[in-house]
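Left out: one protein chain. Kept in place: all the others.
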Amino acid sequence: MIRKLVPTLAVGALLTLSACGGAAESSSDGTDGVKMGPGVTDKEINVGLLTDYSGPIAEAATSGSLGMEVKFDEVNAAGGVCGRKIVPVKADTKYDAQQTTQAYRANAKDMLMIGEVLGSVSINAIKPNVERDNMPALAISMNTATLEEKNIYVPLPTFEVELANGVVWAAEQAGATEEKPLKLGVITEGDEVGQPYQDAVVAAAEATPGVELVAKPTYAFGDQDFTAQVSELKAAGADVVMLGTAPAETAGVVGTSAQLGYSPQWIASSGSWFAGLAEPLKGLLNNFYVSGGYGTLADDVPGIAALKDALATYAPDAKPSNFQVGGWLFGEATVAALKQACENKDLTREGVIAALEDLKVDYQGITPEVDLGDGDSIVSYSSRMNTIGAQGELEAVGDFYASDAAKEWGAANGF
Amino acid sequence: MSEPALAVTDLSVRYGAAATALTGIDLMVPRGEIVTLLGPNGAGKSTLMRAVSGLLHVHGGVITSGRVELLGSDVTSDRPAARVRRGLAQALEGRQVFPDLTVAENLAAGGHVRRYRKAQAREALERALSHLPRLHDLMDRKAGYLSGGEQQMLAIGRALMSQPTVLLLDEPSLGLAPKIVETVRDIILDIRDEGTSILLVEQNAAMALSIAQHGYVLESGRIVRSGAAADLRDDDEIAALYLGVSASEGAGSHA
């Protein structure tokens, strides 16, 4: 039990200072009889948001964080969870392993759970701590490599699912057959971040009749020129290119292709796109699609209506961004877990982990309901295709669907 | 024309917190004369040069009292550039040429402060080279590759490029063969004959006293002797200490 001692002592010290004056044991009971773990008082529940507030992907990450925060604001205005307000503990990871470790160390003792930790880089950095501290964490790294980590949950479809579904959609659109195959290419970062994306596309291509994978170039993090990769795709004659890139690379690849006179159909995962790219890539996005695991601000569903209300009330000046939707959904999952834990009268970390097991989260139509299951599986195989609007916003084409190719790939990989 | 070229009054200098390098120095260089400053290693000769040229701060030194006047103007707290513009130039101890610049570039850098036009620059160069004909054939050579004597000439030539009224020379004979020392001596005289006032720091007292009108002896940061060069040359003690002659020999020639 030595493992538990460190956070416990810290919380014990805190509680001694506060009105309760609790004893130094692993948890205390609130006045309402709910067992309380680190970061929980009779009035508040502290939830960590470990994300990139000032690093390379801070624009998207800050938007996502805001989506979560307004979800908490909405819930708090309606009385909170368990009569307690959810308080976001924001810690800047700068999308950097070192910074994440520091951010975690500085704040862990005051957090019941991590509502979001963003990116494989950060997740890998704190994964030993999360396991040791028994810290439940919702991860925004829609990369399957994250799933197997202990105490780490991914409550939305992963980017791999989006890409696999995108392959199937492209084949259908093109009416691809064995006789008239669709030539497919995929470009990803050439490391552990990009590998699962490439694997998923390769698997989906094999599983889909009439799809022939002709090129799968990679690039290195920090590359500034994509002439080589684009030349490879072009030479191979790929009709459709799957993008497992980060947004800046998306701009480089699509822009360079246009300059080299190559214009395939592009299909990106939702992590490869953000609205700011619409301006530099103006005129080049007619045949550009984003396969998204969740809906957009333009959807007419209760979840989006609630999000817009919350944004209008609590963050009226915020520029609309689809990452707010993603953040909101993480907020939903966090709240659902806390509500379940409250129902079980156990707001400790163990209690939250128990609550997350087989937890069903209803996303109010933004994306189909998910079942978190054992925490090591993909929670949903549904995604939807989008085109790009004038301001870079996503515009849905068609409906959510879950392809067999994506499911088969998941099953084959034990998800 | 009444004020001296250079006048140092009651000057004290300190390096860092502790070390006092100069105490109450009074020294004067009349116009058109060569004045020499003698003294053993560590006496403070170079320190005095730095105080006059404004380079003390580069070495972490400060003037704690006293005054430096150049051609009648107080320059004690002027920046080095201002002093050069007023007519002071200096050849540093150990030559200190710009090793990776050519001889021509070294010389041009010496004239930077004057913002010469092309014709003026050429004129200044010709004047400098008239004292130092040896440099003529070396113009395109990197200064770092010159011999010691050549570097010394370049250091003097570079200083002349700003067409100074007062020239400071810090041990120009240092490490040179006797033959070259002769040449340097002639060059110094030549420059003086053009009207330039010269403060010559030397350990080679024989050479220095042979061309100077006046001399000072510095020891441990204080002036211990001063007088006409001829008198100093004939002084037993000086002879013993700096001229490589023993006191008795000196006495013998006197008697």
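The first chain written gets the first letter, and so on, giving A and B; residue counts start at 1 in each chain.
Here is the rule we use: a residue touches a chain if its C-beta (ideal position, glycine included) is under 8 Å from a C-beta of that chain, and two chains touch if they have at least 3 such contacts.
By definition in this document, contacts and distances are computed from a predicted model.
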Listed names "Sarcosine oxidase subunit alpha family protein", "Aminotransferase", "Branched-chain amino acid ABC transporter permease" or "histidine kinase", with the criterion being the UniProt name of the chain not displayed: "Branched-chain amino acid ABC transporter permease"
Which of A:29, A:191 or A:343 contacts the chain that the document leaves out: A:191
Among A:76, A:218, A:344 or A:377, the residue in touch with the chain that has been omitted: A:218
Selected from A:181, A:210 or A:276 as touching the chain missing from the view: A:276
Listed residues A:119, A:252, A:351 or A:368, member touching the removed chain: A:252
Contacts of chain A with the absent chain, listed as residue ranges: 53-56, 58-59, 61-62, 190-191, 217-229, 231-232, 235, 247-248, 251-252, 254-256, 258-261, 274, 276-277, 279-281, 284
Those residues of chain B which, in the complete complex, touch the missing chain: 53, 55, 58, 60, 79-81, 83-85, 89-90, 92, 95-101, 105-106, 108-110, 112-113, 115, 142, 144-148, 151, 158-159, 161-162
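The working rule: only the chains that are shown with their structure count from here on.
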Whole-Å separation of chain centres (CA-atom averages), chain A against chain B: 75
